[in-house]
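Sharing a structure here in structure tokens format.
Apart from one protein chain that is not included, each protein chain of the complex appears where it belongs.
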Amino acid sequence: MNLSFTTGQIAEIIKPTATRGSTTLPVRNIASLAEARPGDLSFLGNPKYKPEVAATDASVVIVPPDYDGEPKPNQLFLLVENPSAAIAQLCARLEQLLWPKPAPGIHPSAIIETGARVAASATIGPLCVIESGAVIGERTHVEAQCFVGRDARVGDDCWIKTGSRITSGCVLHNRVRLQPNVVIGSDGFGYEFVSGKHEKIPQVGNVVIHDDVEIGAGSTIDRARFSRTEIGAGSKIDNLVQIAHNVVIGKHCLVCAQTGISGSVTLEDHVVLAGQTGLAGHIRIGKGAIVTAQAGVNADVEPGATIKGSPAISYMLEQRFNVLRPRLPELFRRVGALEKQLEKSASA
Amino acid sequence: MNLSFTTGQIAEIIKPTATRGSTTLPVRNIASLAEARPGDLSFLGNPKYKPEVAATDASVVIVPPDYDGEPKPNQLFLLVENPSAAIAQLCARLEQLLWPKPAPGIHPSAIIETGARVAASATIGPLCVIESGAVIGERTHVEAQCFVGRDARVGDDCWIKTGSRITSGCVLHNRVRLQPNVVIGSDGFGYEFVSGKHEKIPQVGNVVIHDDVEIGAGSTIDRARFSRTEIGAGSKIDNLVQIAHNVVIGKHCLVCAQTGISGSVTLEDHVVLAGQTGLAGHIRIGKGAIVTAQAGVNADVEPGATIKGSPAISYMLEQRFNVLRPRLPELFRRVGALEKQLEKSASA
Partner (left out) sequence: MNLSFTTGQIAEIIKPTATRGSTTLPVRNIASLAEARPGDLSFLGNPKYKPEVAATDASVVIVPPDYDGEPKPNQLFLLVENPSAAIAQLCARLEQLLWPKPAPGIHPSAIIETGARVAASATIGPLCVIESGAVIGERTHVEAQCFVGRDARVGDDCWIKTGSRITSGCVLHNRVRLQPNVVIGSDGFGYEFVSGKHEKIPQVGNVVIHDDVEIGAGSTIDRARFSRTEIGAGSKIDNLVQIAHNVVIGKHCLVCAQTGISGSVTLEDHVVLAGQTGLAGHIRIGKGAIVTAQAGVNADVEPGATIKGSPAISYMLEQRFNVLRPRLPELFRRVGALEKQLEKSASA
């Protein structure tokens, strides 16, 4: 990144209510208070880092209105109601600079099969393959070397990053983002065991991804055996997540990295699955439930519950178990001592 | 999917022994009894769902001969000996419609290096790279944007899906299916620690995949240090599985999603590894053994055993432990109470 903002440009974006001090340096980077060097911008997003403001070398620091310290020489404080929100605004502007909306059009090296329909406002990057019957919506950006299979449909304002594969018949609604190397619509893992061999059960459903979903790099979402695997609007899936056939994920769920969801699981809305969790097939996770990291879930979960461990139990129970886990040897010794004592008193 | 079957076409495929009722609607989708709407076909595959037949809105329902209910108006029952098998037949037909066998030939945008041999009956998709010395067998379909490296060999009737990478010298026998973005023949993770640095041990073996193996999306199979990493005939590997160098997998094994198998592990035939299991290096899993989800295996496993937990122990032992795990705090309290009681009686 070779960003460079004058303090005037920054003030224009975040509109501070007041300023203190001044700096002659343009801003070239954003960094945490502790890591910032001259030429960097930093911010006080969390009151617990307040002592770090006085020590920071950042040239520009965004602070809340009630911050009472004074800037060093050649340092500018910008006072805003919500420094974190101001940083988000700055980052959004940076994002536009880093990934400017590309010009519409189809790169000449892309292979667009007869019968595919690409909106005039869409951008298709180099060496993409868009198969027959596929549809690409308005303003959607398909980066280099992606694959959109036969009869697949990608909605408006989607961003499909390099190397992603949307296979035959799958559907993405609007504003869906795929990070690089995502696979949508691989076959579900379904076999019947017949005379010592695993016979493949054809997987003829598809995957449907609703509005505003984001899917992380290298994640894989299997097509349904029949009907569909579905990701609800606003849900966010992290990297290297496996979602099996016929899973239905509700709205505004968070699924963290390396989680595996087995076939026909249902997640109601606002569920959170932390990293490396595993869900057994055919279970239902209630609305707003939280599954903590590395948990293994093999039964339905009540709405609003927080569960932990493998197999997962209530968070409180598992926490108590974990406190006592290192003391199990001690407990064995204590029971042994009790037994000896009783034996002695019995023989006395 | 825009499938549409008349009831006559369906009867021709599944050959019912009898019918009850009739419908005027063509079939446009397959769905479960509970989810089906008019225009859908459904089936009673498991007796426990019997009550759902009377309630379903499916226009066509496949039921076993002993099902005694009557269809609603504009609803057709097709009676067959094995409804699940009938659905599999229908799905197989659907699969042919969704993924018709492509015409043989090499897409003009594919790069076929001099010295590569592609069978005349094979299909090479757009933007593939087939390097020098590579061989592609009869009727094999290599989808768009795949890579087949130098001297790699792919047998007959294989299906290599988009974005898969078969690197130099690796061998696939016949009827092997790779889902999208599979990597065959990445380097094994082997280093020698020499004067504070990890020096790479060259990985000069290959990967050999026998007949009728299927490998899931995003899975990675490392080449051997020397000799070969091997997947036995008929074994099925799910998505995002990691198979390290010099692993040997027997015939007809099932390896579920996100499992990791460390170097030089041997799986005998018919082993099942459930999801997110991890196997330490240089161990042997006996014929027909089952490793349950999230288990961590660090020692040889007897043929036919079922193991569970991390580190894995016998299924029964781990189940008993898991029942008692939430009661460990109670046990501490009980032991504390006993100690007090004994103390009191001792001092009495």
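Observations, loosely collected:
Labels for the chains are A and B, by order of writing; each one numbers its residues from 1.
Operating definition for what follows: a residue touches a chain if its C-beta (ideal position, glycine included) is under 8 Å from a C-beta of that chain, and two chains touch if they have at least 3 such contacts.
It should be emphasised that the depicted structure is a prediction, and the values quoted were computed from it without experimental measurement.
Across the entire complex, the residue among B:14, B:158 or B:183 in touch with the chain not shown is B:183. Within the set A:54, A:88, A:299 or A:316, the residue that contacts the chain not displayed is A:88.
Among B:93, B:139 or B:165, only B:165 touches the chain that is left out of the view. Only one of the listed residues, A:22, A:109 or A:306, touches the absent chain: A:109. Mapped onto chain A, the interface with the missing chain covers residues 1-2, 29-32, 35, 84, 88, 91-92, 94-95, 98-99, 107, 109, 125-127, 143-145, 161-163, 179-181, 212, 214, 216-218, 234, 236, 238-240, 252, 254, 256-258, 270, 275-276, 293-294, 310, 322, 325-326, 328-329, 331-332, 335, 338-339, 342, 346.
Mapped onto chain B, contacts with the missing chain fall at residues 111, 127, 129, 131, 145, 147, 149-151, 163, 165, 167-169, 181, 183, 186-187, 189, 191-192, 196-198, 200-206, 218-220, 222, 225-227, 240, 242, 244, 258, 260, 262, 276, 278, 280, 296, 298, 309-311, 313-314, 317-318, 320-321, 324-325, 327-328, 331, 334-335, 338, 341-342, 345.
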